[in-house]
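One protein chain is absent from this view; the other protein chains keep their places.
Up next, chain A:
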Amino acid sequence: MAASLRCFLRSGKNTVSALQRRDFHRSAPAAVQMTVRDALNQAMDEELERDERVFLLGEEVAQYDGAYKVSRGLWKKYGDKRIIDTPISEINVLLQAGLRPICEFMTFNFSMQAIDQIINSAAKTYYMSAGLQSVPIVFRGPNGASAGVAAQHSQCFAAWYGHCPGLKVVSPWNSEDAKGLLKSAIRDENPVVVLENELLYGVPFEMSEEAQSKDFTIPIGKAKIERQGNSITLVAHSRYVGHCLDAAAVLAKEGIECEVINLRTIRPMDVETIETSVMKTNHLVTVEGGWPQFGIGAEICARIMEGPAFNYLDSPVTRVTGVDIPMPYAKILEDHSLPQVKDIIFSVKKTLNI
């Protein structure tokens, strides 16, 4: 009864059919399967439609439909003015006065060509101008390792961008994350870095009816508990949320119930959600694809140690990370350079001293 009422309230429309559905109400309102790619596409489509000042620029985003097809169909729909193919000039980050650009990097590895502009021109300007000049810009693209793309194309930049005041940094995992966070990023008045993941682009996830709405956004700065548990807290972002859920499923068979937190936002990080969880479970494992030194896990460790949750820890925090090396090409080496589900399981057991 309560569930169907929620359904009625949330959907707004179709109220009659919702009431009529009451007797058959077993599952959530009509959800659809959508890939991360399509969710990002939908987010951009909706925001382009909503606000004339929004436009997309990047290499191959228009006529090629996007190097990874994320912007498929947008050029056809919105034309040259709103969807712009650029030459290979990453550094031309445009401070388009009064406009709201979405800058696509073919991968974040190439953003290093433009990183001076991202930090010194985008991140710091509102501060330096004491509020006179805002920079409502979105930088988005695939981040982190793909498959077999070797050292120069596999780096994770979460820690690099997460380090800088003035930037917001988000890292979606599933389709709802992708759509909601990208829409929030586009609507935000500040520079936002959206770290997508190429391996997730083609993965379908369930999109709730709420998420299908044109006004669906996810607040930046709020983590989500994907799975409840009492034994130990796992915190991850992007692809590794999936790995943690897989590990949790295996561990559940042995009676270990993991609470899995999807960070969603790197900066500002939702430390409170992590702390609350740790105060319940007393154990923490962080999981990331990036390198260990000065990384996301390192930051989480520091923040936990500085806050109330420290006294609730029964063992030191464990960081599961990428191996501290440039990414090798050969498959066997690449597989051993990144956290596997078995590494997470191993670390959980070590942390719990099992």
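Some notes on this structure:
Assume contacts are C-beta pairs under 8 Å (C-beta built on N, C-alpha and C of every residue); 3 or more make two chains touch, one makes a residue touch a chain; residues count from 1.
Going forward, contacts and distances are computed from a predicted model.
Per its UniProt entry, the chain excluded from the display bears the name "Pyruvate dehydrogenase E1 component subunit alpha", taken from "Small ribosomal subunit protein mS29", "Autophagy-related protein 101", "NADH-ubiquinone oxidoreductase chain 4" or "Pyruvate dehydrogenase E1 component subunit alpha". Residue A:L333 is the one among A:A30, A:A302 or A:L333 that touches the chain missing from this view. Within the full complex, the residue among A:D85, A:D188, A:D246 or A:E272 touching the omitted chain is A:D85. Of the listed residues A:I83, A:V320 or A:L352, the one in contact with the hidden chain in the full complex is A:V320.
Residue positions on chain A in contact with the hidden chain: 59-60, 63-64, 67, 85, 87-89, 91, 109-110, 112-113, 146-153, 292-293, 318-326, 328-333, 336-340, 343, 346-347, 350, in rising order.
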